Structures are given as structure tokens and as C-alpha cells.
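Sending over a structure as C-alpha cells; questions will come in a sec.
For this view, one protein chain was removed and the others were kept in their places.
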Amino acid sequence: MTELTMTAAWSPTDNTKPNALLEKYRQVRNSSESLCEPLEIEDYGIQTMPDVSPPKWHLAHTSWFFETFILGPYLKNYTDFNPAFARLFNSYYEQVGEFHPRPQRGFLSRPTVREVMAYRRHVDTGMSELLDNGLHPDYDTIHKLTIIGINHEQQHQELLLTDLKHIFSMNLLKPVYRELPLKKQPAAQLHFLQQAGGLIETGHRGDSFAYDNESPRHRSFQEPYRLASRVITNGEYLAFMEEGGYGRPELWLSEGWSAIKRGVFDSPLYWQRDGEQWLEFTLGGMRELDLDAPVCHVNYFEASAYAQWAGKRLPTEAEWESVAARQFIKGNLRDAGYLQPMASSEENGYSQIYGDVWEWTQSAYSPYPGFRTPAGALGEYNGKFMCGQYVLRGGSCVTPADHIRASYRNFFYPADQWQFSGIRLAEDAA
Amino acid sequence: MTELTMTAAWSPTDNTKPNALLEKYRQVRNSSESLCEPLEIEDYGIQTMPDVSPPKWHLAHTSWFFETFILGPYLKNYTDFNPAFARLFNSYYEQVGEFHPRPQRGFLSRPTVREVMAYRRHVDTGMSELLDNGLHPDYDTIHKLTIIGINHEQQHQELLLTDLKHIFSMNLLKPVYRELPLKKQPAAQLHFLQQAGGLIETGHRGDSFAYDNESPRHRSFQEPYRLASRVITNGEYLAFMEEGGYGRPELWLSEGWSAIKRGVFDSPLYWQRDGEQWLEFTLGGMRELDLDAPVCHVNYFEASAYAQWAGKRLPTEAEWESVAARQFIKGNLRDAGYLQPMASSEENGYSQIYGDVWEWTQSAYSPYPGFRTPAGALGEYNGKFMCGQYVLRGGSCVTPADHIRASYRNFFYPADQWQFSGIRLAEDAA
Amino acid sequence: MTELTMTAAWSPTDNTKPNALLEKYRQVRNSSESLCEPLEIEDYGIQTMPDVSPPKWHLAHTSWFFETFILGPYLKNYTDFNPAFARLFNSYYEQVGEFHPRPQRGFLSRPTVREVMAYRRHVDTGMSELLDNGLHPDYDTIHKLTIIGINHEQQHQELLLTDLKHIFSMNLLKPVYRELPLKKQPAAQLHFLQQAGGLIETGHRGDSFAYDNESPRHRSFQEPYRLASRVITNGEYLAFMEEGGYGRPELWLSEGWSAIKRGVFDSPLYWQRDGEQWLEFTLGGMRELDLDAPVCHVNYFEASAYAQWAGKRLPTEAEWESVAARQFIKGNLRDAGYLQPMASSEENGYSQIYGDVWEWTQSAYSPYPGFRTPAGALGEYNGKFMCGQYVLRGGSCVTPADHIRASYRNFFYPADQWQFSGIRLAEDAA
Partner (left out) sequence: MTELTMTAAWSPTDNTKPNALLEKYRQVRNSSESLCEPLEIEDYGIQTMPDVSPPKWHLAHTSWFFETFILGPYLKNYTDFNPAFARLFNSYYEQVGEFHPRPQRGFLSRPTVREVMAYRRHVDTGMSELLDNGLHPDYDTIHKLTIIGINHEQQHQELLLTDLKHIFSMNLLKPVYRELPLKKQPAAQLHFLQQAGGLIETGHRGDSFAYDNESPRHRSFQEPYRLASRVITNGEYLAFMEEGGYGRPELWLSEGWSAIKRGVFDSPLYWQRDGEQWLEFTLGGMRELDLDAPVCHVNYFEASAYAQWAGKRLPTEAEWESVAARQFIKGNLRDAGYLQPMASSEENGYSQIYGDVWEWTQSAYSPYPGFRTPAGALGEYNGKFMCGQYVLRGGSCVTPADHIRASYRNFFYPADQWQFSGIRLAEDAA
């Protein structure tokens, strides 16, 4: 992860260097494999719930993406590494063909890790040929698709770590991904900073890369509001628990309360009671809960109930973006899988906007006004998921730094806990 | 239903007649029972899926509402009809106590219909005593709660018919609730009328009754748009089906497509193929599908896929309300359970705004800006359901006429078909 | 039930009186309806789990049986009461046609009780015409089928009460079917009586009626054994519970232990703790547990675990029948739904052989040597269920007295508790 976090934000339109794109491609592809260095061969194939994909699957699927959308259509005489991979490593693109059932991704001992790495080399060779010197007649399209593929791979780098944490957590042996430093720092004071609202703009601006769901940029009207200066800490969340938060139906959305009554969750994921204290499973193994670190792995129901208990609310995504758009993204904000308060990243009074935890907003994941699903299989990337999910903003400690931006819309189901998701509060201005 | 549909809109704040509220109370209570006149005793206890409640349960639950929130707290010496009813007929108010599991409402042969009617009389006697002449020291509160109770009962009148249709549909004998007239009329031409948008207001205005979720009235910004002059007909929907609509994944939200692949639905609910033609089950029994009548019993996935296929979109609730607020609600628009095009109700170029089918909007059911869940058990009425559902507008042919208004927000899950729900399209202005 | 229990055992082959069969037919049909006298109309339609059928369904299905297997084929010009009933009231006869799904028997408000009673009259009229004076050319076949139909209806009389108990038990109001006398008597001393074993015969003998699964009569070899003089009492079972019986895995079959861990059961069905004492729901309502009465509503896992705990075992069906064949069946042994020790029925040292509780045997329900499934739809009566179930013997307090015999093989799944099932122990002779 270190390599990535040192990387300054990358401008995909910088064409002054002819092979800038190819270089970026290689760098991102290498990063995926670097992330896997601490793994044993056995770790690559495990799936512990339908949401989780095995590391090996992430490595192969990202390659399939380049093969299917770029190499197949544009590289003359390209030969598929293995025709069966079209089915095995298609995630959900209905228009591309049938796909292996998601809950069975952990059934695939073959291809082996070695074969998957060979698949990656095969795809890399093709991509190098295609990107080299930019002379291909369809280079503009290829360029655009490659940038999507690179961003897609970055998303899967994050998912790979998120899923790995779940995989390791289900094992009694509690394996350690990597020793993580313990940088306990006191949390900053929490305060609420006023924003004027009015007719504000939301959505991607400029010609750098963004996903389709971040467009079109559009206006919306907001009443004045206040956004919290930092995210909620473990200690603050623990106070909610100790005051019986999980036993008070009036704080919860009906669906969340029903899940609590069925015993589905009763604390953030990966928390574990140990006598008087609480432990937390991290990519660095089991640790004592750091009360000053951001609360993480809470679902939307928990975020919403916490806000209700605190007499506040969650922000809308427009409110959040309006503030974030004025924040600078520093390098090296993140430390894969372990969280500490980021006092240093403070700006305009706000801290932890980027790269600590994904912050639940109260906004259901919907198309922006004027959004139309693009035609073709890549149109399935985002639009078809705009139902039943909520938007999260800001990126987490496992998001590649150059994959974070103010307009980025992440989305998950309200019951999902396995993401690195936390809470920033808001309130109406008086 | 005839009685209800003749009723002019009722102003709950009209206090010129001292017993206006009591009269209204009696009228609505009687209507619930009138709706049940065509039923056999055996029909009152059936539950055909967890969403459906038996007619008897609706009759008792609405009485429980008055007993729990008004008679118990405010009528001196009031005695519960049967203390066990507190549990049997609580729908979902966690703060009031435990409740009988929803999927087991069809397990209750007792209380009998006769006993439920006696329960209603017992509650009515109490309410009459309480409301008479308005002399109770807490009359203002009682007045407000009674109006909520009346509106609550009207909601259940609609649900009673909706549920009864489902109950009858699951029976091979296809019972008839009531002979319904067959008023086939050609559908009007479909056109899209331009709206200017801008900073528009949404939400309840004035001091007439409205639910908490219709407030606060607030501003939002809308780009110019066009809203369809009428709802989509069966014939138009059939064209979508005949062009393979249910077999084209690119038209569907992911969750809807997944349900289709599992065989959950493949046409509007209650449609049944009969050789070359289509039949439809109605409260008047099985009928030939009326191609000019509004398509009904489609879920959100179907509404959204139809819009996608038609190259349009669903309206937001703000867009819809902005138009509807300028429409007049005529009496007698509805004919319980059977739908025909309402050419006569046209105004400003729009028809069928009220009282034909609930119209799916693209708006996820969320709190309005500034909304706070009220304290106390009645705060559970709406707020806790603001997750995973979509807003529907306009009322249907089984909604009591004086229960329909421009700001009314109905909400259901995207997979729900059993409501009288249809489709009105919108599009961005060029 | 009183009428039935007074009836002496009936010989279906007694042809001295020409209309003996018709008389028996009428008597049994009347009994079914007499059993329903205490019911409200609302009670007739309820189904509380897939195993349970609504009372109305029992009344109609038994009529369907006569209509389908006798009236249709043999009564000239017979007209079906309603052709849709062929599907609604077929229980499981695949060769007769499609059938309404079992878990949806509670969805049928129609036909009404009145219509079902009219259906019964329609069938009775047909049967009277057919049976009268025995002059029909196929009278022998009709006679045989009628006797099956009568026995079938008697089975359903028992099921009707069994199911009704479950239906009432799921209602918080705990309705009373009929006030039952409380005849507390001390349980007799429990002792084990020696049987010689050897080459013994099992199965139906003679020309009286028996089901196909009771044949062929055949020999098997048994080592000497001892059978308990009476069934286990509530008090004895309570001792097992108080010694932690439900917490000791070594006593349980794996499947039973797994169900306990999932919380499926933790006492006999219908037992309910009330502070220090135990209550039991009966057809006479909630009562204090009678420690001297037979334990009832235990499943096979519980019977087997109790035997393990007691250092004994359950008998095989051959062992049981060998003893029972020498017992006399007295009239009036039973009192529908309430159990007391039957000290008076003692004979050869054994008591409670018949008519208290169905006694679990350790014998899996299998075909007797030489058994062949009869051809035709009636061949589905028993043979196809010979998988995964266990045999119970002896009849219970809700079995019609003239439907009990030594060779009768009842069978249920090992997890079933809702039958009136209890425990008689056995052990190997020293």
C-alpha cells in the first residue's frame, strides 16, 4: 500500500509524456500485486460471504475487464488467455454473457494463483502493445477505456483489502495481514461548522476522470446547515452503546431494528467483547479498541441511530460535497486497515474528510438530474444499482489515494457493515 | 365505496358545527363496515402473504388505534374491551409494547367477526362520549389525535380492499367482491406538457390535516421538465412486453432483473394469459384485459424498465407535486377496484392525476429537509420506514376520495406489486 | 366425540343387515360434523403451519375422497358438486391430477362452511343412492372402497382435533374447544414385563379392514425383551428435564441435538413455564400440568433421548404388536384431548396400550416383507411415504375407538411434536 499512498494525484489527461498512460497502467497493475505480497497461496481463493470475493478473483476479474472491453475489440490478433475466463471472471455484465454465480466464487481452485498471474502477464503484454506510443487508430477510445479499467482496478484494490479483512476475521486463528503501527493520538474536539447553503452545485467538474454516476453536474437548493468538523470516534460510539443504544427502538429505522431483534448485529463489525474491554479485529490482527480512532464498520442503520441519539442527522451528499470540494487531498493520508485521527489533515476547520472512513450520507443512491445510463455493457457499471442503496463519501484508509475525489459516490446497502464505513454528523442551522 | 366517493373533501378544522368531528368519525367508521358488506364471515380472517392483513384485522386494528392513543389516555374510567387486544392488534408500535407477529395475523380465528364488531361498538361508544360537545379539558389534543385516527382508518379502508383482492386472487374459485361496471373508453392521446421548474415548493401547506412526512414545506431546485398528460395504459404496457421487455437486462435495475431470473414476476400482478389474449383479475372477478385502462399492479422495477424502454424516466415527487398542486380533486373519480381512463377529469392538460392508480416516482422515500421524527409512539407512524422504499403519488381507485391530496406521500418497496400502482412518465425538457 | 367413543368395534364384513354399510357411513359422516359443533365459523379456515389443515378442509377433503374414488367412477349420471374442488381438495394424489399447494390451505375463504356442508350433503346423497340395498353391479368394489373412505374419514377426525389444538394454541386468547373434566388419578407403578420373543408374527390377520401397509402378515425373529407396563408420565418426563436432559448431547440423536441448539424445541409442545410450575395447553384450555398423566406431544428425538437417559430403549413395532395383539380394546377409553392414566384398562399387566397416546417405536416406517404398492391412485395412500418417518402404535385420546387396532401403523417424522404422541419404554431381557 505504501507505494500507492506516496503517489500524487494523477492527471489522466496529461499527454505531454507519450507513455504516461502505459506507465500509469503498469503502476496500478503492480500495486494490485504488491497488495498481495503478504498473502499465502491459500489466502487467494477464500470467499466468506456472497459480498466477499477471493483475492484471486479480484486479480483475474480486473484483467478480464481489460481483455473484454479493450484487448478483444481493439488488439488485432489478440487471443483470449482462456475462453472459459469470459464466464468465470465476468462480475455482472449481463450484456457480455453468462457469468459464474457470485456466491460460488470461492469454489474455484483453478485457475491457480500462478495461472492467474500468467493471465495478468498475458493481458499486460497486450495492453503494452496497444498503448505503446499511442499510434492505434482508435487510440482515443482505447485511452478512455484504459482509464476506466485503471480506476476499476483501483476500486478492486480497495475491495481486495476489505474482503481480506472479512476472510481473516472468520478464522479462529485471526491471521495478520501486516503489522500495523499503533499511532494512538487524542481525537480533536468535535464542533459543527456553519455552511450557507443556497443554490449549490454538485457533481464532477473538469476533464479529469470520473464515473458516469458523478454527472451531470447540477444545481440543488440547500438550506443553511452545519457539518461536523470530524468523524465520530470509537469512544463516542461506545457511549451510545453503553446508554443502551441497541435496545431503544425509537432510535432505529424499522428494518434495522428488526435485524437487531433477529440478532444480526449488536455492535460494529469486528468488535469483540473481552471481559471489561473491547477488542477490534484489524488487518494487523486483534487489538484493543482505540477510543480516539474513527468508529468504522458501522452500517447505515447504526449511523442513522447514532445520529438520532446524538440529536443530529446525517448529511446529504450535496451538503458533504459542497464542503469537501474545498478541501485538499493530501498524499499519504492512509494506512491500510488501521485508523487514527488525522489531526494533521485539518483544513477550513474540517478534518478526516478523505481517506479515513467512508462516510454514510442520508442520500439514497439515485441518478443525478439529467443522468442517462450509457448504452453498451459499460452502461451497467453504475446505473443499474441505483436502488435500495445509500451514498457514502470521502474514501477510507484502504482506498488508493489517487482514487479519492470530492465528487466520488460510493454506495452500499444499509445493512452492510463490512466496508470501512463511519459517521460524520450534520445538523440544520438554527 | 359509493358513499365515500360521493363525499366532498372534508375540512377537519371546520368547527362551526360543534359535533362535526364526531359526525366525521361516525361516517368513516361506518364506511369501513360498509366496505365489508359483500364479505362472507370466512373472508374476514385470511392472510395470503405477510404484507396482507385479514379484513378482520383491519377492522380491529383501527379500533385499537383509537383505544390506545385516545380512549386509554383521555377517557376517564375507560375499560379496555379485552386487554389481550393490545398485543393482537398493535401493528408495529414498538413503544406501545409487544405485538403479534405480522405473518401470523391469519392464525387468529378468535376474536370472531361478531366480537370484533362488538369491539368497534365499544370503542365508538367511548369516542362518542369523548368527542361529544368538545368539553373535555384536553379536547384540542383529542381533536388532533382523532383526526389522525380517522385518516389512519381511511388508509386501512384502502388496504382492506387491496388485501382482499390479493386474498381472492389466490383462490382458484376467483370470488367476486362486487360486480363492477365495464366502462370501456378509448384512452386519450398521450403528450408531454412542459413545466418551467426553478425554485419550487414541496410539502403540505395550510392547516388542514396532513401526515408528518409531508412536512416541512420546503424549496428545491428543478430544471425544466415535461410530465406526461396521463398514465400508461394496459395496451401500451403490453407493447413493452411483446417487444421482449422482460428479457432485456439493459432495461432493468439489477435487483429487478435478478428477481425476473428467479421467476418472481413476469407481468403485472393479476394478469393471466389465456391462449392468445390476456385476462386480469379484478374485484369484479376475472375479465378480459382492457387495453385502454391504466396499467396497474406494476412494481417499481417494472415502472422503471418501462420508462427506460420508452426513452423517458419517472418523475421526482417534487416534479409531480408541482403539477398536482394545481389540479382540482373531483368527487366520484373512483370505482373501487376497476380502472378506466378518466378523460373527464382533464385539467391544465393533465388527466388521471388523482384516484386512478398510485404513480411511482423515482424518489426514494426520505425525510424532507428539516423533518424530525416526533417524540412518542405516534412518531413511529412514518419516520422509521424511510429506508429502501419509493414514493408513490396521487391515490388510486380504492383510496377514499377525501383521503387524497397533492402533498400525500405513499411509499412501498420496489418489488411490491399488490398495490394499485401504475406509471406516469416524465422527461427532461430539451 | 362422546358418540364415537361409545361405539363398539365395528365389523365391516357383517352383511346380515343389508344397509349396515350405509348406516356406518352415515354414522361416521355425522361424527365428523359433531366434532365441529363447538367451532365458530371463523375457526374452520385457519392453517397455522404446513402440517396443519383447516377444519373446513378436512370436511371437504373427506367428501372429495368419496366423490373421486367412488361416485365419479360408479354412480351413473353423478355430477361433481364443483369441478374446481377436484383440485382444491385433493391432498396428494399425483395420479388424480394437480392439487392446491398444502401450505396454502389456509388461503381459501371460499367455499364457505355452508357450501362445504352442502358439498357433504351432495356427496352423502350420492353415496346413499349407491350403497342402498347393495344392488349395484360393482357393489363389491364399491363396498371395499367405501370402507376405505370411512376409515379415511376417521383418520381425518383425529387430524381435525390434532390440528385444531395447534390452531388454538397459536392464539394468545387460548380458546377452549370444550370444557374437559379434570380426572386426576395417581399413575400406576411402572414395571417391565418379560416377553419370550422368538419367531413371531406381525401384521394384519383376518378379513376385517386394515390398510395396505399392515400387510402382509409375516414372521420375524425377536430376542427376549421386556416392555413397560404403562407409558411415561409428565412427572417422569419432568425429572428428565430437571436433570438437564435438553443440555446433554450424549442423549440425543444428532439431528435432534442440532434442532435443540437452533432453539426449535426445548420441552414437549404446548408446555409453558409459569414461574415455578408448568402449564399445558389442552383442548380444554390452559391447565396446570398433571404429573400423573401420560407425557404427550413429544417428538421421536425426545422419546429416544428420554429412553437413553432412563437406560432403556424404545420398542420395535414387532415387539409392541406382539403384546398388543393380546390386549382387548375397551370402549370409551378416550376423552378427546385430555389425558389421564388408564388404570382401569389394565390387562396382562399392561395398561394404556390403546387410546391414550400414540407410542413412538424405534422402527423406521418401511414396507413389510412382501409388500407391493397397489396399482392406481389409491396405491399412493401409504407406500410413497415409507421414507424418513417412524412408526407409532396404539392410538391416542383423539383417535376414534373403532379405528384402533393392534396392527395399525401410524407414522410421522422424527421432529413432529403436534401429534398426540408419547413414550413407552422397552429393554432387552437379561
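We just call them A, B and C in the order they show up, numbering each chain from 1.
Operating definition for what follows: a residue touches a chain if its C-beta (ideal position, glycine included) is under 8 Å from a C-beta of that chain, and two chains touch if they have at least 3 such contacts.
Treat the numbers as computed from the prediction; the structure is a model and nothing was measured.
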Visible contact partners (per top-of-document touch definition) of the missing chain: A, C
Hidden partner chain, touching residue among A:108, A:190 or A:279: A:108
Contact footprint on subunit A, counting only the chain that is left out: 40-48, 56, 82, 84, 87-88, 100, 104, 106-113, 167-168, 170-173, 175
Hidden partner interface residues of subunit C, rising order: 92, 94-95, 199, 218-223, 249-250, 252-257, 300-301, 308, 362-364, 366-367, 369-370, 373, 379-380, 384-388, 414, 428
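Note that in this section only the chains that are shown with their structure count from here on.
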Chains contacting each of subunit A and subunit B, listed by label: none
Length of the line joining the C-alpha centres of subunit A and subunit B, rounded to whole Å: 39
Rounded Å distance, subunit B centre to subunit C centre (Cα mean): 47
Approximate Å spacing (C-alpha centroids) for the pair subunit A, subunit C: 60
Sequence positions of subunit A contacting 2 or more other chains: none
